[in-house]
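The complex appears here minus one protein chain, its other protein chains still in place.
In this document, chain identifiers A, B and C correspond to the written order of the chains, with residue numbering beginning at 1 in each.
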Amino acid sequence: MSSQKGFAAIAARLEGQAIELPSWAFGNSGTRFKVFATAGTPRSVEEKIADAATVHRFTGLAPTVALHIPWDKVDDYAALSAYAQDHGVRLGTINSNTFQDDDYKFGALTHVDAKVRQKAIDHHFECIDVMGATGSRDLKIWLAEGSNYPGQADLRGRQDRLGESLSTIYDRLGDDQRLVLEYKFFEPAFYHTDVPDWGTAYAQVAALGDRAVVCLDTGHHAPGTNIEFIVMQLLRLGKLGSFDFNSRFYADDDLIVGAADPFQLFRILFEVMRGGGYGPESDVAFMLDQCHNVEEKIPGQIRSVLNVQEMTARALLVDTDALHAAQDAGDVLGAHQVFMDAFYTDVRADLAGWREEHGLPADPMRAYAESGYQAEIEASRVGGTQLSWN
Amino acid sequence: MSSQKGFAAIAARLEGQAIELPSWAFGNSGTRFKVFATAGTPRSVEEKIADAATVHRFTGLAPTVALHIPWDKVDDYAALSAYAQDHGVRLGTINSNTFQDDDYKFGALTHVDAKVRQKAIDHHFECIDVMGATGSRDLKIWLAEGSNYPGQADLRGRQDRLGESLSTIYDRLGDDQRLVLEYKFFEPAFYHTDVPDWGTAYAQVAALGDRAVVCLDTGHHAPGTNIEFIVMQLLRLGKLGSFDFNSRFYADDDLIVGAADPFQLFRILFEVMRGGGYGPESDVAFMLDQCHNVEEKIPGQIRSVLNVQEMTARALLVDTDALHAAQDAGDVLGAHQVFMDAFYTDVRADLAGWREEHGLPADPMRAYAESGYQAEIEASRVGGTQLSWN
Amino acid sequence: MSSQKGFAAIAARLEGQAIELPSWAFGNSGTRFKVFATAGTPRSVEEKIADAATVHRFTGLAPTVALHIPWDKVDDYAALSAYAQDHGVRLGTINSNTFQDDDYKFGALTHVDAKVRQKAIDHHFECIDVMGATGSRDLKIWLAEGSNYPGQADLRGRQDRLGESLSTIYDRLGDDQRLVLEYKFFEPAFYHTDVPDWGTAYAQVAALGDRAVVCLDTGHHAPGTNIEFIVMQLLRLGKLGSFDFNSRFYADDDLIVGAADPFQLFRILFEVMRGGGYGPESDVAFMLDQCHNVEEKIPGQIRSVLNVQEMTARALLVDTDALHAAQDAGDVLGAHQVFMDAFYTDVRADLAGWREEHGLPADPMRAYAESGYQAEIEASRVGGTQLSWN
Partner (left out) sequence: MSSQKGFAAIAARLEGQAIELPSWAFGNSGTRFKVFATAGTPRSVEEKIADAATVHRFTGLAPTVALHIPWDKVDDYAALSAYAQDHGVRLGTINSNTFQDDDYKFGALTHVDAKVRQKAIDHHFECIDVMGATGSRDLKIWLAEGSNYPGQADLRGRQDRLGESLSTIYDRLGDDQRLVLEYKFFEPAFYHTDVPDWGTAYAQVAALGDRAVVCLDTGHHAPGTNIEFIVMQLLRLGKLGSFDFNSRFYADDDLIVGAADPFQLFRILFEVMRGGGYGPESDVAFMLDQCHNVEEKIPGQIRSVLNVQEMTARALLVDTDALHAAQDAGDVLGAHQVFMDAFYTDVRADLAGWREEHGLPADPMRAYAESGYQAEIEASRVGGTQLSWN
């Protein structure tokens, strides 16, 4: 315990931490069995942005909002940008969607039919146009493509076509824009997925060029996968573009980050720092991608960014000199203890003080609950259609 | 190979095999991301029954249809029964539904609020009334109940309340009726599920009485679980009530039975026979519970019942005398080979002949494709609302 | 955070906590690929007991030592008991071993050959004799029995024979003795295991009688299994006999308890308390079952019992009134936060103080390192054969 750094030594490194919020987290979500609605859920993109801005106002941690096209499609992105800025946030990553159109039943960028592939490519061109209008850096592509039955699809042909489609999209990007490819173990396809693992995502983006990188969603791995190892490897290879944070017990559960396995989050963040993926000089983007199926959405997002901040502080507290000394000496228990000492350090009071110093509420969860915002949106957002994944 | 029985020796045991079809398999289904619609999908319970009857007409394997309340709620169950019989099938198991009402967000039979529990109990009373009207034997209860976050719920209190609720429902059953409790590893809850494993289902039904049994859904287990062992154990304990057949590569994928791991289906069916769960003297019900997300529904169901029949034939072919001799002798490779010889025997031509002897098409998949039924329903079922899980 | 109890409120409940140490943890262990030896490893049962007593002397948490027969077989158990008491500890659970004799290649209590079964039963009778001599309460049975290939064994016949064998052993127990049956998902058998899950262990011990209970080894489950749920269920059914604590990332890794997923250990201990499995009035035994393949053994055991104590303190800190209020109100995030607040509370300084009040070193890891014990045994234990699993 004596090896522990104090909070003061790491406070400065918390400055400027930013976690991007997904606009869709403020809409309703659920399972294939049921989507439970909640009062106050946004009916428009603007209401989603207002909610996201609220999370930022109470935490200081969430200055940008990711959009999903076409869910967040508007006529005037400049106006939407201005709306966001008026609320204290900016528009961030643009997420494409090739999984909700009937034409994409058997694939989009991988489809056997060149016309369907072109339609999906054109959709990404449209997303790039939106990026131009919003000033977004990242085009994030999650491919919900695959097959359900052995024999249904030609795995190799699809992979080759994927490479061609991505190349066409990549070529359209501006010099300051990135293509971020997300992998996922399974779902919605149940036999094969076209980008199922980090290795495939890496091989695909490596073939594209420097501005193509990988998105690591923490819920998108096979059971037992050592995720911090992948973080290390992608950073080492220069290809870690961004995180989609969430947590899970089983599959892609999309629970609040840090809720299922806090220690895993600690290990991931430690490896991010080890590999240079944290701080102002890093291009690695932190984002949330979660579903608040049964809990309230805005406090759910507040809780999430606080969890990331809290675990970041703990990871910063690791006495790396003592750690490396123990590692080099083959002192298994000593090294493990240095590591655990940081994890077990209670940083909550220090962070409350840090927030007050920064003009933020010491306890954002409580401050939000007492703010009246929730009651206000429940009262005012009456009529219209609540948004979910649409 | 010489140890193999011939098909003639087992053909008689295929007589009377029956696999119940779920009405909902004929409606649209999908993932939380997208439900793809298909032309010809039923708009009414009657159309679902007509499709199920079609599967039976082409295969002779599916004489009954399971209903789901309220999805299949009608005013006049006697009329529905008559409709089914006119089409050559009967109504079977009644499935309750306590996962789509807003009141059930935090539980139904396990809810902390006695009023919600009573509502869920009353729903099961209604299902029992339907059973009376349809002549159904089995009330199948799948509890989509649980919690998403550690601390959210009192696991023990919920388990106790579950016992009380089930007891109340059980007491309402007639002497010839059964309560069939289904377990599931996870989904839609992502931290804890109230009946997550066969052990819990067994403990709950053992506390109720002789007419309470367990439903084993082949897709509802943790990765790597030896399912045929559970089949053995539940039969040994006298508590295997029924199967929900499907297959999976990852989670509860609900793919066509036998499509993901044919050898697993073989092992399961072998253990069913070993434990006396097959044949006219057994009460074990065979049912399908699948989702045809990307494939055609009626041929998907035809393929499924054929897979069960085909694998049943292979399992019947095991030379059990030779098997037991090798097992008793500690001849690992010998016993394994006797087992595999049956699995690898191609029974398809023999089954085609068997079908023709029974006045059925030799190749039901082709016969259906050539029958014009699909074109007919696609042409006639225009307008109205296609059914999915509603 | 304000909802948190203080340490003072729970300190009294830490009195008397006892975690039994396995004698074999002090011998060498490893994988099928290599067992690394370490200097100072015991060459006799007495040296193992001396090491276990050392763990207790530095922590006050480990007053008993479990024996494994035949690994710890001696001529005079009364003398061994006296030896232990001279060193400040007592002999505890007796573990049988039916997995290292050539006769048991295809089973022991489940074997097809009655002579082999009788040999295995006789071994358990011998263990019961040892229990009489040592005053042990518990006979713990882990069945390393199963098969590697489908068809190799008759699952049902083995299960029936297992029931008979256990019944014969159970009948031999004294009125104050218990049979504790341990389940395990897989290994050393790779197709089927005869007691693979808690449901099987429960069904078997329920058939025996009140003094037959289940041992839950935290590393013996399928990936993703909610272990605290099983804790709850076994306590509810009155059949949780004991814990074998360890931790794992993959399979039965046998790592230090709390090292892989500290939050899981917290949840397990919380559920133990919820169900009445903790404290002087409970019969649930806490034991370690670990392998220190690469780390030092004595500090490995010290670290382990400290982890259990530390997490016990955190679990005791849960404000159960606030928790239940939030649970009953359907306040998902509120209930989760009450739960997490306890987990995140740093109890290490309070526990150091508590230890000093009890005449123990504030930092047992450091105190052991500075004690010279390790250097002493490394110097003195020269020659002879280091013990491993023999």
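Everything that follows uses one rule, which is that contacts are C-beta pairs under 8 Å (C-beta built on N, C-alpha and C of every residue); 3 or more make two chains touch, one makes a residue touch a chain.
Remember, predicted model here, so these are calculated numbers, not experimental data.
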{"item": "Touch with the omitted chain, as defined above, among C:144, C:195 or C:306", "value": "C:144"}
{"item": "Among C:94, C:260 or C:298, the residue in touch with the chain that has been omitted", "value": "C:260"}
{"item": "Hidden partner chain, touching residue among A:119, A:274, A:366 or A:381", "value": "A:274"}
{"item": "Residues belonging to subunit A that touch the chain removed from view", "value": "105-106, 112, 147-156, 159-160, 185-186, 191-193, 196-200, 202-203, 221-226, 228-230, 232-233, 235-237, 263, 267, 271, 274-275, 323-324, 327-328, 330, 332-333, 335-340"}
{"item": "Hidden partner interface residues of subunit B, rising order", "value": "1, 223-224, 226, 249-250, 259, 261-264, 294-296, 299-300, 303, 332-333, 336-337, 343-346, 348-349, 363, 365"}
{"item": "Residues in subunit C touching the chain absent from view", "value": "29-34, 36-37, 99-100, 102, 105-106, 144, 147-150, 152, 185-188, 190-191, 223, 248-251, 253, 255-256, 259-260, 293-295, 389"}
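Just so we're on the same page, only the chains that are shown with their structure count from here on.
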{"item": "Mean-CA-position distance for subunit B and subunit A (Å)", "value": "38"}
{"item": "Length of the line joining the C-alpha centres of subunit B and subunit C, rounded to whole Å", "value": "39"}
{"item": "Touching two or more other chains - residue numbers and ranges from subunit C", "value": "223-224, 226, 263, 332-333, 336-337"}
